[in-house]
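Of the protein chains in this complex, one is absent; all others appear in place.
Chain IDs A, B and C follow the sequence of writing; residue 1 opens each chain.
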Amino acid sequence: MAFTKILIANRGEIALRVERACRELGIATVAVYSDADRAAPHVMEADEAYRLGPAPATESYLRGDLILKIARESGAQAIHPGYGFLSENADFALACEEAGIKFIGPTAQAMRALGSKTRARQAADKAGMPRTPGSTEALASLDEAYEVAEQIGYPVMLKAAAGGGGKGMRAITRREELASAFTSAQSEAERAFGSGEVYLEKLIERPRHIEIQVLADEHGHCISLGERECSVQRRHQKVIEEAPSAVVDEELRQRMGEAAVRLAQSAGYTNAGTVEFLLDDSGSFYFLEMNTRLQVEHPVTELVTGLDLVHLQIHIAEGEPLPLKQEDVQLRGHAIECRIYAEDPENGFFPSPGRITRLLQPGGPGIREDSGIYEGWVVPMDYDPMLSKLIAYAPTRKMVVARMLRALDEYVIGGIRSNLNLFRRILHDEDFRAARIDTGYLDRLLQRDSGTEGEASAEVKDAAIPAVLGAAIFETLRGDGAARTAGTASAGGWKLQARRGALRG
Amino acid sequence: MAFTKILIANRGEIALRVERACRELGIATVAVYSDADRAAPHVMEADEAYRLGPAPATESYLRGDLILKIARESGAQAIHPGYGFLSENADFALACEEAGIKFIGPTAQAMRALGSKTRARQAADKAGMPRTPGSTEALASLDEAYEVAEQIGYPVMLKAAAGGGGKGMRAITRREELASAFTSAQSEAERAFGSGEVYLEKLIERPRHIEIQVLADEHGHCISLGERECSVQRRHQKVIEEAPSAVVDEELRQRMGEAAVRLAQSAGYTNAGTVEFLLDDSGSFYFLEMNTRLQVEHPVTELVTGLDLVHLQIHIAEGEPLPLKQEDVQLRGHAIECRIYAEDPENGFFPSPGRITRLLQPGGPGIREDSGIYEGWVVPMDYDPMLSKLIAYAPTRKMVVARMLRALDEYVIGGIRSNLNLFRRILHDEDFRAARIDTGYLDRLLQRDSGTEGEASAEVKDAAIPAVLGAAIFETLRGDGAARTAGTASAGGWKLQARRGALRG
Amino acid sequence: MRIEIEMGGQLRKVQLEQAAENGVWRASVDGESVTAEARLLRPGVLSLIVDGRSYRIVLEESAAEEQVLFAGTERMAYRVEDPRSLRSRRTHGGGTDGPKTLKASMPGRVVRLLAAKGETVRAHQGIVVIEAMKMQNEVKSPKDGRVTEIHVGAGDTVTAGDVLAVIE
Partner (left out) sequence: MRIEIEMGGQLRKVQLEQAAENGVWRASVDGESVTAEARLLRPGVLSLIVDGRSYRIVLEESAAEEQVLFAGTERMAYRVEDPRSLRSRRTHGGGTDGPKTLKASMPGRVVRLLAAKGETVRAHQGIVVIEAMKMQNEVKSPKDGRVTEIHVGAGDTVTAGDVLAVIE
């Protein structure tokens, strides 16, 4: 069935990104919003927009019941969940099915089979796919934990089956640490996810995080679209992603891709999904988990494959067969993504909500921005601090790093703090440039650099005189209010006009 | 020699685009500007900037002597001429050579050999490349013109050898028209180019304009990067360009590419260049002329090849060999470019310089903008009315047209008139969508549509109530100045603040 | 507040009132009741929701009597007839009788004059040639008459709205 109207059950850049895809496909869009988001771009750019409730997600974007009601009343045939919020909620997917509204993603059944980490590990075994050694079911007791740990050997990792974002996760290097870690991980998981189920796996040292994008239609076809390298993480949160990985060759890509496709097919998976792996020094890869939705970092795959994943998601949900075969997937060039956050890296990564008083965005060759902000937008304190995704494409890794740095130099966000400078630091770092990265890389860089922050760079000294002059000129203009209003034609008397005229020429 | 500093002898979007490339390559940039361009983006984004003179191009961007002086004094090793202005001026290229400053383009000699249309036609013959039947030298007399015309058969085309932009060009369908056309074309060419040299060629009916991008290094290697379809023209000026052409298959692409490479090599051509062809109904192609510079429409080639032409231009000028061979060139997907002009299509395409009071620019997947404007920029009356180039990429032609329409819907330019709506009209036209286009297509569309302009579209009627409401709300807010200043935090008293607070929530 | 707005050749009577809630306006347009939810995102950019439908209304800044806005992608000129508005008190254009001023429709440079002071001219006859962006445009007489004043000479720079000549 071809959709004529889709409801987007999300906010921010991803809501806008899905709206753009719908518009390109001639499909009308329905936006939903909380009180904090009435002035958000995804509301204005949609064809229809309906209020959900107050700012907290539990009263708005997590209200599946309200969202389904709006979908029904507005006549939307499908719901795109984006990422986060309800995107991996099997109950919501099921409620959509029952309401006769297509959930753009896998079935509730496939989501359940792959959403729990322990069940996904069982599925991996069935699909004959390498995973980290360890348990595939919840640990029944501390004794069982000791037993498994001895079997696979320390160091080990305790993880919550329902986990995400590093919660309920503990690295254990020696037997003595296991008992207390077991108790605390269980209770943390219970609090965070409503399930205290934890399991043990072998800790892979200095692994890379490599993930495979898969697409499966409802006719049994499934393909992989190459890998993404997501090793640059802070506290298990991805910061920079790229495609392809500098260490994955064609042969490894094929093996990982085949494993990912096997897993997806074994669970009857449909639509877009991502199979995450750890890759160790020796080039062995281990299944980590599956994300049963579109990922934040999907654009890097789009740039190297030339495909549009959201278009494909919609076509698949409409019941269309995949328009391409595995051998039609061509990878070309290199892409990189920076997740721009409202946070202050120089101050413990404190979040920094508030009004964006100044915004200069980059453009030009090889630059894509998936943004959910504008000058004047008040970044709400209620959600994830992601402002925008800056994505660059170039023929080689070296050139895409240079291009991203160029774009970062053009970027200014004023009024709130952002992590723009963090990206500059990483992209200038020799280890990053040589692709010597693993999931611990960024934490090491941050620790190393914290010692050298006192030194002013040559660039700062260079800019000192113009900066002081600029401040003095702004101050002079501020006296008559011109600094703030000189760009509009409406303000003030002739004296002010004359002064501004001189400035603007 | 690796350059460390490059002067960009141009303005607008192309100056900014070259600066971005330099920054990506770690090369410092020197901008030059006229008095009309002091506040232009290319000035602020450069590392150094120097004034050339008053607004008229003859006193600024065409002052080769001044530009060379600035290059020498600032220590630039090379000059990138962009397009237009001095880019095809062989005397300037020679002056650069003599001053020991590298001109990023072909040698003066190659430029002379291919810059004159008659000499280029001779070169085409030498390279064994099809061209339109007709003379290859200036017509010495009207008698000779009659003779050539009889030989090739009417209709014929009179053209200025030094021509461009449709000047000195006459289509002649019958013998009786030749005499007066000959005299007027000669004098027009004399006035426009300082040379009255004209020649005759067979008029190709309803041709497509297809051009081949070539790149040649200084070591004898030359490759072609596929074609661009530029048939959507108004008065011989390109309006929309795309790559690939819907009617060029792999075999034809290869034949045209080989012909273009042969021509370039026969003249010892180096750097980027474009060989223009006419393609007739039967699939035969004829050499038209060669543009010895980077073209406005180069981005569509960049998007389908994944390459960066300005990077490659700079590498070639540095003496590097081409980093890829013909067989490495992979075309993928479809790209389209709209040239956004400050002109009023509803009013005879009158130019529309002035202040841009409002600017909303599109973004997101598959959208690139090479822009030279910002909100508040005063578009000078002294130059070409091009504001920006909007370029879209997608897997198929159908999808890239939909994507461009989506981006055009996001675009708002206020304060001056633009041709944004013209693109919407073209991209919705059935003939364009079916790729039934030739160089006369747009003029026919404009004539056809002028009859139906009175009808209001359904969309307008839809928007009437919200538009009236919006006007009323703006007017209410205007009373206290809030409509203009509500985005800044500085304005006015508490009463105004309260009202605005209500609006902004 | 009552406002009359002329848009697309129609005069619409609008009654507008801000409700207690944030950004909600109760309005009637030609007697039809409408509730609109409005947010000014930044100066001149309004997000409007009417009956669940979302609109982007963008005001083009102008000091002129005729305002322009974009409703979505539609460019619409309008004139406010609010009696309280200063702007509407200015005299409107008037008929075809009486003296008519010839105004520049865009900034540019005067290239040449096609008629001299005192000359009799016909409607649509070119009077002044202005050049901008490499294009020349003729400003034409709005009516049959006589050129009584000429305010510019060749080489002068003009901006949009400048009076070039008067035809009586």
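By definition in this document, contacts are C-beta pairs under 8 Å (C-beta built on N, C-alpha and C of every residue); 3 or more make two chains touch, one makes a residue touch a chain.
Every value quoted in this text rests on a predicted model; they were computed, and no experiment measured them.
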{"item": "Visible chains that the absent chain touches, using the contact criterion stated earlier", "value": "A, B"}
{"item": "Touch criterion as defined above, residue of A:E97, A:E190, A:D280 or A:D409 at the omitted chain", "value": "A:D409"}
{"item": "Candidate in contact with the missing chain, chosen from A:G53, A:P130 or A:P351", "value": "A:P351"}
{"item": "Which residue of B:E201, B:E276, B:E375 or B:E410 touches the chain not shown here", "value": "B:E375"}
{"item": "Positions on subunit B where the hidden chain makes contact", "value": "31, 38-39, 43-50, 74, 374-377, 488-490"}
{"item": "Touching residues (missing chain, whole complex) on subunit A", "value": "342-343, 347-354, 357-358, 360, 381-385, 408-409, 412, 414-415, 420-421, 424, 456, 459-460, 463-477, 479, 482-488, 499-505"}
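Note that in this section only the chains that are shown with their structure count from here on.
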{"item": "A-C or B-C - the one linked by more C-beta pairs in contact", "value": "B-C"}
{"item": "Chain closest to the middle [Cα centroid of all protein chains]", "value": "B"}
{"item": "Subunit B and subunit C: spacing of chain centres that average the CA atoms, whole Å", "value": "32"}
{"item": "Sites on subunit A at which at least two other chains make contact", "value": "38-39, 45, 375-376, 488-490"}
{"item": "Shared-contact residues (touching 2 or more other chains) in subunit C", "value": "23, 39, 41-43, 53, 61"}
